[in-house]
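A single protein chain has been removed from this complex, and every other one stays in its place.
Entry: chain A
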């Protein structure tokens, strides 16, 4: 009859036997169940544990820099030991109250064979610092412990000036971009060349702190973006820059000041030659009266020198080293100010003013090392905090490696505080660069945030259409199996009863 109607009995088909059907259904479920761990593994974010305990322990630590100052016993005529103990007390007090230098531990001794980076103090004519790390005090300055302590504090722990803002952030490398700007060469004269060699003595002194790359250029058309004020008096006309003008002096839209080949921070030094129709160009005070200044500094950016006086005037001028000596001494001053080198304390001279003294360089070294250490501690702390706070931020092996390197370098910096300041700086720099490297790891980009609604909206159309038949088939199969089970059980009961 089945054959007559063209239908087969469903039960008689080999693939419709219950056991085969259940196997097929089961295999689907087995695949899904086995896939779950893989899915879990592939969609979870790799977050390796960071050494957060070590980082928190680091935050408590403060490096201490021991500094040994040795008094020359012979020149203090017997009162040296008394002076030393007084000085120790005074210096300890002044460093304790300083916010910047409370990690400095100054010891004044009479001991001849102290460590090699020792600073020596003797009495002579006039207060002078001498290479390397000698201080000669005048009779007047050496008269009391307070005066000596003042000089020593000024040299070893110079107070941050109010202009701490102008100091650039520490970097291993800086590019110094020297630019000679002719405002308008068409007017009468052109400065086409200049010799920039004056800056090397200072750079070599600072080479323990930074590496410098120097680039220079001459521009022939450098218009100002504003009109300087014209001031006419009885016998002369001059042009003035108001304080507001100074802040907008650099015409960044039209002057191309440095190439952007590397990521090193750039310090700019501009020598601006006003066109002859706008000379002399002076800086005005707020009352609008001209001052003698022609040099100014933009914090963290660089320095500007306005060249008003040209000695020998010709149509084509080459500025020689002699012409530029004043300009470059100003640039050197600005450079050291931008790099955070403190001036010698008032009343203290240097036997060679053209270079920086060891006292100054050491103070910067210590300060930069301290700054790097604090910065490293804060960066490491931020990493740990952010990883805790942002749950979908991945953390991989390289990040942990960098964090560990930073911690190791910090330890080494602490251990080397008694040694040369340059060694501490080296390790603090290593620590900071590792910590920054960890923070800026490109792999640490937090995955984008999706609200739960978005997830349902995306996944439901995909998975619901697969899940419904699978679950329904499972349910039916179970149902069928249970009924079957019941009927066979019922039959069994019936048999026993009969």
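The rule is short, and it goes like this: a contact is a pair of C-beta atoms (placed from the backbone, for glycine too) under 8 Å apart; a residue touches a chain by one contact, two chains touch by 3 or more; residues count from 1.
Just so we're on the same page, contacts and distances are computed from a predicted model.
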Which listed name, "Proteasome subunit alpha type", "AAA+ ATPase domain-containing protein", "Ras-related protein RABA6a" or "GPI-anchor transamidase", is the one UniProt assigns to the chain that has been left out? "GPI-anchor transamidase"
For a quick check of understanding: of A:337, A:409 or A:431, which residue touches the chain that isn't displayed? A:337
Pick from A:153, A:342, A:372 or A:441: which residue touches the chain that isn't shown? A:441
Pick from A:52, A:216 or A:329: which residue touches the chain that isn't shown? A:329
Given A:277, A:300, A:320 or A:415, the residue that touches the chain left out of view is A:300
Applying the definition given at the start, please give the residues of chain A touching the unseen chain. 162-163, 165-166, 169, 225-226, 242-250, 252-253, 260-263, 265, 283, 285-287, 291-301, 303, 326, 329-330, 333-334, 337, 378-379, 382, 385-386, 389-390, 439-442, 444-446, 448-452, 456, 460, 464, 467-468, 471-472, 474-476, 479
